[in-house]
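Dumping the structure here so I can ask a few things about it.
Note that one protein chain is taken out, while the other chains of the complex remain in position.
Note that the chains take the letters A and B in the order they are written out, and that residue 1 is the start of every chain.
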Amino acid sequence: MTRRTVVLALPVVAVLTIALAGPWLAPGGATTPVGSSFEAPTDSYPMGTDVLGRDALARLLVGGRVLVLQALAATLLGSAVGLGAGVWAGITHRRRLGLALMRSVDALAALPALLLLLLLATGAPGDDVVVAVGIAIVSAPFSVRVVHAGTARLVGTEYARHAAARGEPLLARVRRDIAPGLAPVALAEAGIRFVAATQLAATAGFLGLGAGAPTANWGRMVRENSVGVTMNALPVVVPAILLVALAVSLTVLVDRASVPTRLAPERIDRAA
Amino acid sequence: MSGLVDVRGLSVATQHGAVILDGVDLELADGTVTGLVGPSGAGKTTLAHALLGHLGPGLRRTAGTVRVAGLDPFTLDGRRALRGRVTGYVPQDPASALNPRHRVLTQLDAADRIAHPGADRRDRARRVAEAARAASLDEHLLRRHPGRLSGGQAQRALLARTLLTEPRLIVLDEPTSGLDPATAHAVGSAFADLPWRPAVLLVSHDLSVITRMADRTFTVAAGRIAPAPKATAPPAVVRAPVCRPDHGQASMLSVTGLTVRRGEARILDDLSLAIAQGEMVAVRGDSGSGKTTLARALAGLAPPAAGQLRLHGRPVGWDASARARTGGPFLAYVGQDARAALNPHEPVHRTLGRARASAARNGRSCGWGPEEVLDRFGLDPAHLERRPDQLSGGQRHRVALARAITAAPAVLLCDESTASLDPATEERVLEALDRYRRERGTPVLLITHRDRVASRADRALTLSEGTLR
């Protein structure tokens, strides 16, 4: 790990810590008013109050966990789907079936991500789990494609072809010949997808999907408090900075770590 | 000023300080053909590009001067005056040098605009037509996009371009690679006998091609330039020393009608081959004659266009993994690139363990344990714990051989597997292979260009023009 890597990793660790540990650190309630709306920061309320006069710091500390957990769950779920489907489509000798699978993945990827999220939210309103599943569904095609491309490359290597020629079982070949080479690709891909997933989770909060109104959420904080930005900008600016810091430093980290795997950040952005 | 091109003390280095060219002097006079040979990475292409004022990404000139017709190509003005007018560049692969979006005629016209700016439109059309005729490029080809030209036609389009612009210096980068010797010679002489007597710089890694065309030849090695030694006579084709067809013995492997195409060309053309149980057969041939193609086709790694393969008289499919799925035989291939053949994440003991397990699944066994097989190939048991990147090139080759034998194949196909070994080790490996096929009765096909290896075989065949003889 170079020094630059450490410097880049710091914001990621910091934001994730704030998000995950925040609810334990929150001073007092995040849903009860403590003053009038958009009060300037004071000693007891360092970020001032929000649109309904609630403690903005408490809401900030409480409002990140669901978002990060949603993104994390969606990333893991997407990786599971991507690894399963991508590896299978890349290694199977049933070429047509593999091709058909990849075509359906393409079709799924063609649909606007937010549209699918909104649809699921209509079907199962007010549910944070559904939002996470929705994010997993819209980002899984990216994972399948990248894993499939990586697997196809590894299946084409001389040593993997020799193993296939010797008649080794599929699982043994995946474990020995595919998995070690695929791991860095899958990790980098998951990193990019995690960034996109946090953005989608924040956007879902912004649009009011997931758990209902009084619940704190960084995306919703930006929305709720943008009207009072001239009076107290902190409830908008701080969650925004946290989200951007997480996305940018994680993207740069993945970019630096995965130069040979050639995963450009713009590939996933269109899903977000 | 003694000639058209004058290079003095040219040094080029990478950003990190690695020296590519080290104080090179070179003079080229009008009407001379100069050859530049050397291994890849020696700096010959860098030198050729420097005459055009071009340095590859990350390279910079650290010392020295280049003058072409008295101009410095490393200045913007010099480049503008030289490129496309005084200098012409013909790259390695003509088909990929033409802009795929524009018709040939459009591109010739654009070249003429650069070489003769401000010329009359009718003059230009006449010049283009003349150049195309002189390059025997048919008129209907001029209206085509490059994607619809064959390699030879694209080569002629570049010749027409050169005839049109009449550059005083022509830089030819590997003009004959990928061509058969006759075509290579024709191409070389077309560029070497141009009527306006330009200076020609030929860059190639193949000394034998260059010496036939060039007036004088330099070698480039480690960034320095030196006159090449006088060309030796081209090596005579050596007849196979032994030829003992085993008549009467039932052949274990038989191939008929094997044909492999690459584009229009037939790499292998209706080839037949029969090998008996336990027989060791050598296959020789010039580079590019299709030896590797033959071995990989048999191994099922590159299925051919046509042909019939039989083992013990039973037909066997061409695709290796399909063979494996249907319980068919395993034909092991040990190629020239042992680094690619070995899983970089895997220590040797696991590589051999997997091969053993494969053999066991098919109810076969090689008979030699991991330590024994390593010992037979002159490797220490300590190597079992190493991964490929902890082995030398020769050791990797022997591990690849050990893996092939451990998997107890029906046939063993060795493609120059011993080429990177020192003579003593090579002898030991060949001895091991010989012993193995005698013990197990496994036929071995040895692909080699060396007499000493071929003499080990029961008989030697030569591959030329797509068939064995």
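The rule is simple: contacts are C-beta pairs under 8 Å (C-beta built on N, C-alpha and C of every residue); 3 or more make two chains touch, one makes a residue touch a chain.
We adopt the following convention: contacts and distances are computed from a predicted model.
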item: Protein that the absent chain corresponds to, by UniProt name, given "Ferredoxin", "Na+/H+ antiporter subunit C", "ABC transporter permease" or "Nitrile hydratase subunit beta"; value: "ABC transporter permease"
item: Candidate in contact with the missing chain, chosen from A:Thr75, A:Gln199 or A:Asn217; value: A:Gln199
item: Contact partner of the left-out chain, one of B:Leu47, B:Ala111, B:Val128 or B:Val255; value: B:Ala111
item: Touching the absent chain when the full complex is considered, from A:Leu115, A:Val129 or A:Ala172; value: A:Leu115
item: Interface with the undisplayed chain - residues on chain A; value: 103, 106-107, 110-116, 118-125, 195, 199, 202-203, 206-209, 219, 222-223, 226, 229-230, 233, 236, 240, 243-244, 247-248, 251-252, 255, 264-266, 269-270, 272
item: Missing-chain contacts mapped onto chain B; value: 49, 52, 54, 80, 82-85, 88-89, 91-93, 96-102, 110-111, 114-115, 145-147, 161, 165
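By definition in this document, only the chains that are shown with their structure count from here on.
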item: Distance between the centres, which are taken as Cα means, of chain B and chain A, whole angstrom; value: 47
item: Chain A-touching residues of chain B, taken from the complex the two chains share; value: 299-301, 320-325, 327, 330-333, 335, 337, 340-346, 350, 354-355, 357-358, 361-362, 403, 407
item: Chain B partner contacts - residues on chain A that touch it in the complex; value: 93, 157-168, 172, 176-177, 180-181
